[in-house]
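A single protein chain has been removed from this complex, and every other one stays in its place.
After this line comes chain A, so read on.
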Amino acid sequence: MNNPYLPWEAEVVERVQESDSIFTLRLRLTDPEARNHYRFVPGQFNMVYLYGVGEVAISIVSDPESEALLDHTIRAVGRVTHGLAKLQAGERVGIRGPFGRGWPMPLAEGRDVFIVTGGLGCAPVVGVINYVLARRTRFGRVCIVQGVKHAEDMIWRERYAEWSAHPDVQVLLAAEHGGVLWPWHVGLATELFDQAVIEPSRTIVMMCGPEGMMRAAARGLMQRGIAPEEIYLSMERNMQCGVGHCGHCQFGGSFICRNGPVYRYSEVRELLGVKGF
């Protein structure tokens, strides 16, 4: 019987420091057979295991069609992620996955892709942005709206500059607390929607970040004519098994690890941002 709890061994091929607390582990499954069978879509995640410490759910940000490596961008915040931060190239971890439902990339083809992210470098949508920009002609306009609380929370400034250099890509940035070196909007990300070129009938929305922000963004976009079924978002909760058994990620009747983490807004709107769920 296939055991969904058992990890495969993976090697850290490269470790990239993205900011003070954020780093990317580029992993390769060591078993060639497992490597050949491994398939994922953007928005899915792996359970990454650190020897003697435990597992943590991490989104896969690399390209699903590249032969290369499985990239995991991680913020050191808890016990496992602080330990993962200390890994160097050549060291071994375990991975199980991919788990969950990813972004609806086939539905997005030929359409305008509107991305809203908040908080600290939202890994689940970075995978989408990379995916779309690597296949630029298959998608319409791309708009990326990113909001942070403090200007210094903004990582990957160069990457935003690089993204906005692509044809028909609009990047809009906001910080609630700007500061002297913040050239962009001071305030909420949702206040930037008026600067975005939105054609509701052509647009699909993908969001990740704090639930309050996603709720406000969904409302703002619906006011601008986007149907709730065209708004997708990625949810986060404590995940330990990844297969809908351990119960930690339950959100109402949904197991986020198995039924999500990507949902249509209409599937989660009732409890989104409700304290205690």
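The rule we apply is simple: contacts are C-beta pairs under 8 Å (C-beta built on N, C-alpha and C of every residue); 3 or more make two chains touch, one makes a residue touch a chain; residues count from 1.
Operating definition for what follows: contacts and distances are computed from a predicted model.
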Of the listed "Protein translocase subunit SecD", "Phosphonate C-P lyase system protein PhnG", "Acyl carrier protein" or "Ferredoxin", the name UniProt assigns to the chain that isn't shown is "Ferredoxin"
Touching the absent chain in the whole complex: find that residue among A:13, A:133, A:222 or A:246. A:246
When the complex is taken as a whole, what residues of chain A touch the one chain not shown? 1-9, 30, 49, 51-55, 75, 77-78, 92-94, 236-238, 240-241, 243-248, 250, 252-255, 258, 270, 274-277
